[in-house]
Structures are given as C-alpha cells and as structure tokens.
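Please read the structure below before turning to the comments.
Note that one protein chain is taken out, while the other chains of the complex remain in position.
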Amino acid sequence: MGDNTLVLGHRVSEWCGVAPVLEEDIALANTALDLIGQTTLWLNLAGEVEGAGRDADALAFRRDVKDFRNLLLVEQPNGDFGRTIMRQFLFDAWHQACLSALCESEHEGIAAIAEKSLKEVTYHLERASDTVIGLGDGSDESHARMQAALDRLWPYTGEMFTSDDVDQAMASAGIAPDPASLRPVFDERVTAVMTRATLTLPESDFAHKGGKTGKRHSEHLGHLLTQMQWLQRAYPDATW
Amino acid sequence: MGDNTLVLGHRVSEWCGVAPVLEEDIALANTALDLIGQTTLWLNLAGEVEGAGRDADALAFRRDVKDFRNLLLVEQPNGDFGRTIMRQFLFDAWHQACLSALCESEHEGIAAIAEKSLKEVTYHLERASDTVIGLGDGSDESHARMQAALDRLWPYTGEMFTSDDVDQAMASAGIAPDPASLRPVFDERVTAVMTRATLTLPESDFAHKGGKTGKRHSEHLGHLLTQMQWLQRAYPDATW
Amino acid sequence: DPQERAFQERIDAGGKIEPRDWMPEGYRRTLIRQIGQHAHSEIVGQLPEGNWITRAPTLERKAILLAKVQDEAGHGLYLYCAAETLGVSRDELTRDLLCGKMKYSSIFNYPTLTWADMGAVGWLVDGAAIMNQVPLQRTSYGPYARAMVRICKEESFHQRQGFDVMMKMANGTKEQRAMAQDALDRFWYPSLMMFGPSDENSVHSAQNMAWKIKMNSNDELRQKFVDQTVPQADFLGLTVPDEHLKWNEDRGHYDFSEPDWDEFFEVLAGNGPCSADRMEARNKAWDDGAWVREGLMAHAEKKKSRALAAE
Partner (left out) sequence: DPQERAFQERIDAGGKIEPRDWMPEGYRRTLIRQIGQHAHSEIVGQLPEGNWITRAPTLERKAILLAKVQDEAGHGLYLYCAAETLGVSRDELTRDLLCGKMKYSSIFNYPTLTWADMGAVGWLVDGAAIMNQVPLQRTSYGPYARAMVRICKEESFHQRQGFDVMMKMANGTKEQRAMAQDALDRFWYPSLMMFGPSDENSVHSAQNMAWKIKMNSNDELRQKFVDQTVPQADFLGLTVPDEHLKWNEDRGHYDFSEPDWDEFFEVLAGNGPCSADRMEARNKAWDDGAWVREGLMAHAEKKKSRALAAE
C-alpha cells in the first residue's frame, strides 16, 4: 500500500505548477499531499512490522527498484493530463474498494490507517470520476484522448486483482481482503463512469504483471527513483 | 574542458534511439562517444594535476552541481532536434577555436589532448554546420524552428569569452588562450554559417554567466546529475 | 472633481473601496496591474519550488513543500478573483503574462540549485514578500485587503518552515552548511531587489501612497527586512555576502550595500537566469492544457443544454 501511494504521489507531484488550469494545480497538489501522508503511515507501519529499525524514510529512499511492491499502473509516466487523470481514476476506484475492505482488517494498525485514508480517497475518486466524465463526454479531441488513455492503461488494471501466497495468507488471517474479491466493486464503478464518459472499455483482459511482486517493474520506476532518492543517496550522512 | 565535454556528451547521448533519421542516430551517438572519450582524457589530467588521487570517474560521478565548471550552454536541455543541433554548432565553433589554441599550450599534456580532440571536433563542426545550414535554409517550419533555437541559445554564447583571474593566469603562463581572443574566429564562423542558413543573429549581446565559474548553474544540471551519477551514488562500494 | 475628492476623502478616513463603488480609472488600472502581477508571481513562484518536490529528501519535507506549493496556487486563485472584481478576467491576465506584457516578481527568475534553496526561498523570499504584504492588509481596496489577510497568515507559516530547513542545513554536515551559505550568497541580493529600486523621487509612487495602494516606501521596507534578517543569519552562523554590512548605532539600523540594479533591470527585461525557462514552462502548460479546458467547457455546455431540454 505504501509503495503504491509513494510512487503515485511522486508522479502526481511532477505536475507541480504546470497543470492545465489553476484549480487542477491545487487539486493535484492536494492529491499528492494526501498520498504522501498515507505513505508515511503505511511505511512506518511496515517498518515496525519488519522490526529491522527502518522507518518510512529509510524504506522510501533507500530501496532499489527490485524491492518496490507497487502496481505497475502507478509507475507509468504522466503522459498528457488525460492519461494522468485516467490513471488516477483507475487507481482510486481500486484504492477505495481496497481501503473499505481494509477498514475491517483484524490488524488494528491497518484498519486505523485505512479508515483515515478512506475519507481522502473517496474524495479523490469523486473528483477523478467527474474529470474523466467531463473530458470523456467533452469535445471530440478530449474524448479521443481519454479513450486513448483508457486503452493504454487498461492492461495495467488486472494486476490489482491477482494474488500470490502472501495475499492468500493475509486473506485467510483476515488481515487483508482477497484481491479478487475487490473486482466486482471496481468493475461496477468503472463501468458506470465510463458509460457516463461515453468511453468504451477495451475487450481484451490481458494484464501486465510483475510490479506487485517486484519481479518485473517497468523501466520507468528506475528513472523515478534517481530523482526521488537523489539527496539521500548523494548525502547518506545528512539529516534533513 | 572535461566538464564541458562530459555534460554535452551526456545531453547528446539522451537522443539515443530517437533521432529524426537513422543517420542522425549514428552521428549523435558518434559525437557523444567522442565527447566522452575526450572527457576521460581531460578529467584524468585534471585529477593528476589536483594530486588528490581522484581519477576521471571520481570527478565525473562524485561531484555535485556547484563543483562543475562547464558552460551554461552545454547543460541546456535538448529541446527539439533544432535546438540540439544549434547548441552543438555553437559549442563546436567555440570548441574548435579553443582546441586549436590549446594545441600551442606550454603544457605538454594539454597540447596532446587538444591535438587528438581537434580532429574529432573539426568533423563535428563540419557536420553541425551542414545541418544548421540545411535546416535554416530548408522549409518554412525548419527555418522558423532554427531561428527560435538560435534566439534561445545565443545568450549562452557570451560566457565562452569571459575570463576570470584563473583564465588570466593561465593565459599569461601560456597554458591556455585568453578566452576573449577566441571571439573573432568564433564570430567569423558563426556569421558565415548563419548567412548560408539564412538565419539572423540576435542583436542583444546579453550573456548569461555562472556556469564556467560554478557560481550559478541552471536548474537543469542538477537533474542531469541525478541520472548520470545514480549508480555511483547508490552503490558507492561497487566497481563496474 | 468632486467625485474624486469624495473618493480620496473616504480613503483618508480609512474606508474601504468595494467593487461596485466608483473609482478613478488610474486607481483601477494600477490595482489590476499590481494584483495581477502578484497573482502571476504566485503561479510562477510554484516553479522554483516545484523543481525540488520530486527530489525532497524525506517524506515530511516533501509533504511540507507540496502543501506550500498548493497554498501558492490558492493565493493565485484569491488574487485572480480579487482582480476579476475590477473587471478583468483570469484568462486575459494569463494571456498578458504569457506574451510577456505583464510581469511577475523578478525573484522567481533565479534558479533553485540545492535543497538549501528551499530554505532560502522560505526564509528570505517569503520573508521579503511578507514585509511587502503585511501593510497591504490595510490597503484601500476591500477585496485586495481581505485576500492579503488570508495570504499573510499562510506566508508567515511558510517563512517559519523555510527557516527551519535553513537551520537543519546550517547545523548539518559540512556539505549541508556549504549549501546553506551558498544559498544565502545567491539569494541575498535578489531578495533585496524584491522591494524595487528606491522610489524617493517617483511621482507615481506618491499617488499610489495617497490611494493607499502602496503603504510604505521601498527603501523603508528594505531596511526593515535587512534589520530583521541579519540577526537571523547570525543565529544560523551564516555570513551575509556584504562586506559593508554594519550596525549603525546612530541610525539604529544596519548599513548595507545596494544590490546591483543593472542586474535587476536585466532581469526585468527578460534576461534573468531562468526567465526564458519560466516563460517556456508556463506557455507549455497553457498550450498543452488547451484541450482540457476546451473539453471541460464542451461538457459544461452539453450538460446545460441537456438540463434545458429536460425542463
């Protein structure tokens, strides 16, 4: 969870100062801010569970590509604003479903973070839905760009619902939901929004994988880390 | 000298695989290769003169922005191909004049590197001149783009001919030419090429400064270094 | 002119002018320019800080910086709204910015080169901005004065955060201290320039003072800024890059060197170190975003006509 919010928060923050309208500058900064805040909570918790003395900053700034466990979707480059907002919508739709389920986690720490995050993410989802609808059902050009964004990003959604042994163990223990169980809520939301946005969901259900497991990220994550981790890597002895 | 070739070599190498025609892919890779080769020679020499045990790699990969002594021109982003080739031409025109003078240096090591580099750079200059002429005196669009590139980059040429105490001391000792003395050769070449390219030199002779002295680089160099130095910074104990 | 006299008397009596009130054309035009430039400064001011958001060294610092940049965009929004009450649209103002007709604060034409610059911008640039803005809370134009109240509150928060970054750097490793000193070296004079050249002999300036659009002289505010900032630099253990800087017992103020006004006018003429970069970034953002603005507009139209059809 923390890697997802970290990487997506970083991507969204790349828009700083260059959004299409001032209101979007504010909204994107706000989204990034929420995501980074959630990152701190999740990664601190992860550090505690690990018990090796690493805090959120150590986890965020001192791991290389292979050790990241984020969805491939969130590391995809911003592209145009349409692709950014489509990525946001697809992530938010999953994120909300996931957090809702995590509120019921047997693990108190997880449930607490989920509850706090859910409010923020519900707002993100509302906003992203509206923008996707506005641009999808907008001008010919905005419609075409949004359809292209959807086609491009759709193959990265399937990974959200795959599970491995860890996922299964967590589901059995009541710590986290079975990823596949989130699919219906996600599909319902996505279908409803795409209908109003007059956009067509791709027929292929091919799914890229390898981000969540860390087995094969895309080439983009490494470039993101060169920026994100620069100061911590260049000045390992400093405190900031 | 080594910082100039290092930074420009890096910039040119960013074109890898995405040039407008295959012949340019080859030419740009070749230019970058020559520049990186020259960098190794210059920075190894600089390390020897410094006498602190730093080799070319240590100088290239372990210094931060403030310690770089390159012209602001070479750290400017690639922009479109027109801006890249205009930057190359302006640099080559100065570089050739400078290397020609350095062949006469009292310092044998410097003279030897200059002589070796001069052949390569003479070829770069020929090639860049031809391309600037071809695109300047090409279609309306290519003409407009080349004029825009010239207008944008011209304020970064003045810095080539400024001098400080170090420059003066080197000139007196016969180690390096007085920077100002290179201006006539540069101006002649540039004027000749721009005439054939049907491009107009900007009237203002305002010059940005601060790269050569390291006092005030542009924001672009720092981003370049995050990429260039990533592996050395992330894995300081490794050999490659 | 009795109308003008009444207007001036109301200002002299400490009254506020509101959007529907009569006002002299010069007053309106000057305010539009001033508020517009201020708004543009908030917008362009996102860029030098945005330059380090993706490289912020900790999650907390990243969050603080994001919050700050978000505030700046918010300030831009209030200010454009204030300007709109004077009969000029945000799009018009934006177009004037993008073609270079309107200016923004010259300070944002300087680059941010190390993380210490995030400290220096907060400490010095926001510090100077506050010095300029606090008196404007009492400016005669109501919407502007009210916007300033909100903005000043947030700015002083930013300044404290900037000083905190600076403190961490000044008390950090050798490299961090060097960055802190270098940031002060680079931002000191540009910060002094933020108050503008001496306006002792400017008639223009006298009129603006009478209208309470301008509340203090540039030199007065600059002196105040120096007096406030030098002890802070001392506290940080950093050296202000001015060999003539000295406490003057008689005046009860610091004596200090003037910034290089030639540089200031070069920056104003578009030759600042980052002027071209900033304009390029804003123009690109605007051009790239055209389809989004048009798309959203088209959607709004569709919704409206659907609603009409449903009536």
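Going by the order they are written in, the chains are A, B and C; count residues from 1 in each one.
Definition applied: contacts are C-beta pairs under 8 Å (C-beta built on N, C-alpha and C of every residue); 3 or more make two chains touch, one makes a residue touch a chain.
What you see is a predicted model, and the numbers here were worked out from it, not measured in a lab.
Considering the complete complex, the chain that is not shown touches A, B.
From the set B:Thr40, B:Ser100 or B:Thr213, the residue in touch with the chain omitted from the display is B:Thr40, counting the whole complex.
Of the listed residues B:Glu50, B:Glu141, B:Glu188 or B:Asp205, the one in contact with the hidden chain in the full complex is B:Glu141.
Against the chain not shown here, subunit B presents residues 6, 9-10, 13-14, 16-26, 29-30, 32-33, 36-37, 39-40, 43, 56-57, 60-61, 80-82, 131, 133-135, 137-139, 141-143, 145, 227-228, 230-232, 235, 237-240. Touching the omitted chain from subunit A are residues 64-66, 152, 155, 206, 208, 210, 215-219, 222, 226.
Following the convention adopted for this analysis, only the chains that are shown with their structure count from here on.
Two chains share more touching C-beta pairs than any other pair, namely A-C. Taking each chain's centre as the average of its CA atoms, subunit A and subunit C sit 34 Å apart. Chain contacts: subunit B has residues 64, 226 touching two or more partner chains. Among the residues of subunit C, those touching two or more other chains are numbered 55, 175.
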